[in-house]
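Beneath this line is the structure, given in structure tokens, with notes to follow.
Every protein chain except one is present and positioned as in the full complex.
What follows is subunit A.
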Amino acid sequence: MESARKNRPPFPWFGMDIGGTLVKLVYFEPKDITAEEEQEEVENLKSIRRYLTSNTAYGKTGVRDVHLELHNLTICGRTGNLHFIRFPTAAMHRFIQMGRDKHFSSLHTTLCATGGGAYKFENDFRTMADLELLKLDELDCLIQGLLYIDSVGFNGHPECYYFENPSDTQNCIKRPCCLDNLFPMLLVNIGSGVSILAVYAKDDYKRVTGTSLGGGTFLGLCCLLTGCETFEEALEMASKGDSTNVDKLVKDIYGGDYQRFGLQGSAVASSFGHMMSKEKRESISKEDLARATLVTITNNIGSIARMCAVNEKIERVVFVGNFLRINTVSTKLLAYAMDFWSKGQLRALFLEHEGYFGAVGAFLELLKSSDDA
């Protein structure tokens, strides 16, 4: 205990993942602060803690995902809550300025950061706020964070879930599940773009492939097609739309199933295929367009993931990333696509803390680096 105390890093404990679109931040709030400690605690640190824990929104665009908060975690001998905060990468400079204004550098903490932004903004942190980043590989962090959260669980519930009866829209139910053995797994991380990893053990993984058709594509196309501005707005529209007004189905071409190749009439033959017609373009609703964009991107990711799983001979496919946040259309569609096209061979799994694993991994690295010291 005593050594842990000595070696553990000083508060505040942060982990940060700076992605192409979003910055994910995890913050550990110690709940076991003694009176003595409270006395010693510098004003800066106290104000950061109060600011983060007493608000759920920061500035115009920062959000704390209260529903994801993990309670009573014991890490490095300290007990407390883990908070999950996100804000757009576009606000990164404002965030750095805040760090400067709050004299963050005086706290002598190590700022562990991963994601591409750790590299892109490294110099800005240094020059604007006198802060040094400890840069970490995003895929390493992703896997370590995922394994950690899965091991501690979600406040007594499993972190992982799947869909029962994925092929039956009426009876498709979300079910929590515990995984006795995660490996090997195909890990599909859907952020702005998509990375697909084959993970064989804690420290044994490879990036199989990736695709540029990801969450950024969905939002980008939706903004252009419908004039919406946020992911929430886009998803809201998509939830009300009907993609079959936009997509050309097999039955639109063949009148029914394409039996020669065993294709169902309801399968999409050409995404946005109806939009080749001027009349249909003129009468289409924004909601339908948003839905079609969502379905197109999701199905494509499902298709590539499935091919990778078959090529890598892996049956468990785990989908993570912020594209799946509040996005049941996509999670259900992925569950269905995996099940249907593999004839039940593949199972799609999802995790509650979707996009935060990289940040958690960076946070764990902070504690580990002190352990080693």
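Here are some notes:
In this section, a residue touches a chain if its C-beta (ideal position, glycine included) is under 8 Å from a C-beta of that chain, and two chains touch if they have at least 3 such contacts; residues count from 1.
Everything that follows uses one rule, which is that contacts and distances are computed from a predicted model.
Here one chain is missing from view; checked against "Erythropoietin receptor", "Phosphatidylinositol-glycan biosynthesis class F protein", "4'-phosphopantetheine phosphatase" or "Transmembrane channel-like protein", UniProt names that protein "4'-phosphopantetheine phosphatase". Contact with the chain that does not appear here is found for just one residue of A:45, A:142, A:160 or A:308, A:308.
Among A:186, A:275, A:294 or A:367, the one in contact with the hidden chain is A:275.
Annotation for subunit A: contacts to the undisplayed chain at residues 19-21, 88-90, 115-117, 119-122, 137, 139, 191-193, 207, 209, 211-217, 219-225, 246-248, 253, 260-261, 263, 267-276, 278, 281, 289, 296, 299-300, 303-304, 307-308, 310-311.
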